[in-house]
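The other protein chains are all here in position, but one chain of the complex has been omitted.
Let's look at chain A:
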Amino acid sequence: MHDTAISLIELGAVFFGLGLLGRLAWRIGISPIPLYLIGGLAFGAGGLIPLHGIEEFATLAAEIGVILLLLLLGLEYSASELVTGMRRSWVAGLVDVVLNALPGAAVALLLGWGPVGAIVMAGVTYISSSGIIAKVLGDLGRLGNRETPVVLSILVFEDLAMAVYLPILTALLAGATLVGGLTAVGISLIVITVVLIVALKFGRYVSMMVDSPEPEVFLLRVLGAALLVAGIASQLQVSAAVGAFLLGIAISGSTAENATKLLEPLRDLFAAMFFVVFGLNTNPTTIPPVLGYAVALAFVTTLTKVATGWFAARQQGIGRMGRARAGAALVARGEFSIVIAGLAVTANAVDEQLAALATAYVLLMAVLGPVAARVVEPVARGMQRKLRPRTA
């Protein structure tokens, strides 16, 4: 009994502490993710306060956090939105992949982490944080802006890219050869196509299986289905996260909306736990050696995301200021970069320092992203003013 009491106190302290950190984060206008990571760094191995007795729960909670993050990412866009989004923004989407995956891959190769490490870091620097971006756009009152649909359709494309990327990553992390990797690419492309077709044509039936007018029954069914699919996927050597993500895409319409509403608080809870556990498993002393690389990556990938947004917005005939805003909005990286790094770390297939680099990188980008979105207008105006006399 005594052990349970201690565990409860520790867990309560962790959640309460995270609550305080989250409040502080929104107060100063940044995402709470970096503060959760710092919280984890402070608690874990080599940190200030070691935690005992709740590791097992925390690990499982973190795993559920990843599943919920990916499930809600899948729920966010309907299958038809994904398809039209891909049609409309595939050029900008490809520019996004090339510009933002390459810097990560290059740094990983430079550090001698091999092709697997390069693929992991490519994902970490590529994927924007749709959570942070949606929140920032809403806070800044930019949802009515003409460049906002451009930003959103890039996020939709990244969403689809994840569906292809995650199975490949899982196969590579499990030690697949080049042929095995290519097979994984083929299989994942087929699976995502099948899931999209099922969601478009038979989404009603998938939704019907989990839907219920009682919120309680509905919550249990959706959560149960997600954990079941994730568990089975994990058993089949496909990552649990991918299973949950594909389930999210398959559930559609009003069921998806209701599920999102019900699951959001749960996701926030478990995802917070996931960030803490990721921080826990990262030894803070491994960060300083890679800090220089993290800063360089942050600098380069800020510019590449701005370029992506600029390019995509220009294609849609949006003015210079709007292009700058679209670029700056996309800068934030967050939860999914950590999810990717987390998959790699759990598989023990990459250099130990990768966790440190990913942590430092996301710490920088999750803070930098909202700041960039905020300051872009005055900065762009200042630059315009400076440039005008020369061009005139």
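Convention: a residue touches a chain if its C-beta (ideal position, glycine included) is under 8 Å from a C-beta of that chain, and two chains touch if they have at least 3 such contacts; residues count from 1.
Keep this in mind: contacts and distances are computed from a predicted model.
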Which protein name, taken from UniProt, belongs to the chain you can't see among "Formate hydrogenlyase", "AMP-dependent synthetase and ligase", "Potassium transporter TrkA" or "Hydrogenase 4 subunit B"?
-> "Potassium transporter TrkA"
Considering the whole complex, which of A:143, A:217 or A:383 touches the chain not shown?
-> A:143
Among A:199, A:318 or A:372, the residue in touch with the chain that has been omitted = A:318
Among A:92, A:105, A:136 or A:156, which residue is in contact with the omitted chain in the full complex?
-> A:156
Missing-chain contacts mapped onto chain A | 76-77, 81, 84-85, 130, 134, 141-149, 152-153, 155-156, 257, 261, 318-319, 321-322, 325
